[in-house]
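Then we have subunit A:
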Amino acid sequence: EDYTITVWSGGTGDTSTYRIDAIKLAAEQMMRQAEIRGDDLSITVEGQAWSGWDDFKQAFTLASEAENAPDIGVSGHEDIGPWSEAGLIRPIEDYVYFDTWPLNTIYPNLIETATFNDRVWGVPQDAEARVMFWSIPALEAIGWSQDEIESLAQRVESGDFTLYDMLDTVKTMQDEGVIEPGMGFGPRVSNGPDYWQFYQSFGGEMSDPETGKLVVDTGALEGMYGFFADAVEKGVVSNTHLGTEWDVWHQNAAAGNYGTWHGGTWHKAQWQNQFGLADFFGDVQYTLIPAGTEDGRANSITHPLVYLLSATSTEDESVIAAELIAMASAPDINALHAVKSAHLGISKDETRVPFYAADEWLSAASSRLAPHTNAIPNNSDFGTFWTAMYQGLEASWTGASTPEEAAQTVADTVKQSLGDDVVLR
Partner candidate 1 sequence: MSSFADPIVDGARRARPVRPRRAPVSRLGLILMAPALLLLTLFFFLPVALTGVFAFTDLSTSTGIGRGDYVVTPTLLRQLGDKGLSDTDAEAVARSSVTVDAAGLARARAAGVDDRFLDEIERRFMGRDYEAPAGFVRDLRGLRTAPRRPRDLKSAAALFETSVLNQRFATSQALAAQLEAMAPEIAPAVRARIVEASFTGARFTTENFRTLATQKETARLVGNTFLYVGATLSLFNVGLGLFLAVVLFYMPKGASSLFSTLWLLPRITPVVLYAVMWKWFTWEGGFLPILADQVGLPSFNYMKGSVVTAWATMITLNGFIGASFGLILFSGALRAIPLQQLWASEVDGASRWQQVRRIILPQMRWPILFVTAYQTLSLLSSYEQIWLTTNGGPGRTTSVWALEAFKTALSNYTGNLEYGMGAAMALVLVVVGLALSLIYLRLFKFSELVGRPKIEI
Partner candidate 2 sequence: MRLNLENFTKCFDGTPVIEGLNLTVEDGEMLALLGPSGCGKSTTLLSVCGIYRADGGRILFGGRDVSALPSQRRNVGVVFQNYALYPHLTVEENIAFPLTVQKPRPSAAEIARQVREIAELIHIDALLGRRPAQLSGGQQQRVALARALVRKPDVLLLDEPLANLDAKLRLEMRSEIRRIQLETGITAILVTHDQVEAMSMCDRVAIMDKGEILQIDSPTQMYRSPANRFVAGFLGNPPITFLEGRTGPEGRFSMEAGLTLPLPSHLRGMPSGRPIALGLRPEHFGHGGQGQATGRVTFVEPQGREMLFDVQAAPGVTLRSIQPTRDDVSIGDEVTWKVDADRMLAFDAEGRRL
């Protein structure tokens, strides 16, 4: 039998090629197994990677609508909501046993992120933590002791050191000329799950754990918008920061031009491989995203990508694709991706793969950050909320509206389109 399995993968740059290559490895393995078993099986894996998300999601959605979709899609877990509702994907639980190896080793909370409407739709492909990074040389330059720097992580975690403390710190850096004006704080330059962290820092909850309804916490939104507006006000970040080129941001981050900045665990790989950051641990301290107020909490968001099965494949292709996904989730294969792209592993077993265990950053992040992560909800309406949240952020950041107005607009917009399916707080 001949199969051609196509894999489309979003947000996939130079360091994350194993999102596709893992499937290829699995295919190779499956063919060998078939050969030994005496079956005639040939699988060609065709992969296509998108470096951005908008293109990828557009392509996957439209291709699915046109019944022209790839057999496997690699996307953020939050897409499960809308895509399953629209019937674009099939639940993978129909095709694999989650109680056999290797799927049974995957962290249950990751499986949870791939679950929607009581069904498991995809297999988590990686995990991560999103991190606040701190420039050690800059902290030292304003007189922080080694101890203070080291204990920062605990202080953040305990809620002792808040976002506003952070602003004061970077302001000091700027005032003392350690950091260029406007470069004290280097947030992510475009939309991303990261910004939900700040919502959480101010006590926001994305969805109600009881009912699964989305929660628009106007107060948290206001707090978060106010925080960025204050940061602009203080002059530690420019009001036009959003939309800066990624490249520029990476360069600044890797060169230590920012006092603090936030990104993902995987960024470390890019800074080292592409932007010439030599001594990561010597130069960069990392913590959770600090709490904004007492109501809030220090937090980090994980945003696992998941392997999904397209609903437009034939039954046979889906069977093969699902098996490939399961095989690609084996600790040793998945570790290739984890280590190369500095993402976190998906299972306990993976952390024991020597190749993975030898990576200082991954083990540190796995222990210090991963336990505190949560994910954005799988809810088919979450995109609406997200889009509105980001537009509000843009508006308040650039000064187009006040934080209060922006938060109110978000609440109104979301309420208007989702009605009873959302809880306003």
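Basis for inclusion: all candidates are chains of the complex that A comes from, given by their letters.
Simple rule for what comes next: a residue touches a chain if its C-beta (ideal position, glycine included) is under 8 Å from a C-beta of that chain, and two chains touch if they have at least 3 such contacts; residues count from 1.
These figures come from a predicted structure and were not determined experimentally.
Q: Counting any copy, say which of 1 or 2 touches subunit A in this complex.
A: Candidate touching subunit A in this assembly: 1.
Q: Going by the contact rule set out above, which residues of subunit A touch candidate 1 in the complex?
A: Those in contact with candidate 1 are residues 53-55, 57-58, 60-62, 65, 75-76, 78-79, 81-83, 85-88, 91, 94-97, 117-119, 190-192, 211-213, 238-245, 248, 315, 318-319, 322-323, 379-384, 386-387, 390-391, 394-395, 397-398, 400-401, 409, 412-413, 416-417, 420-421.
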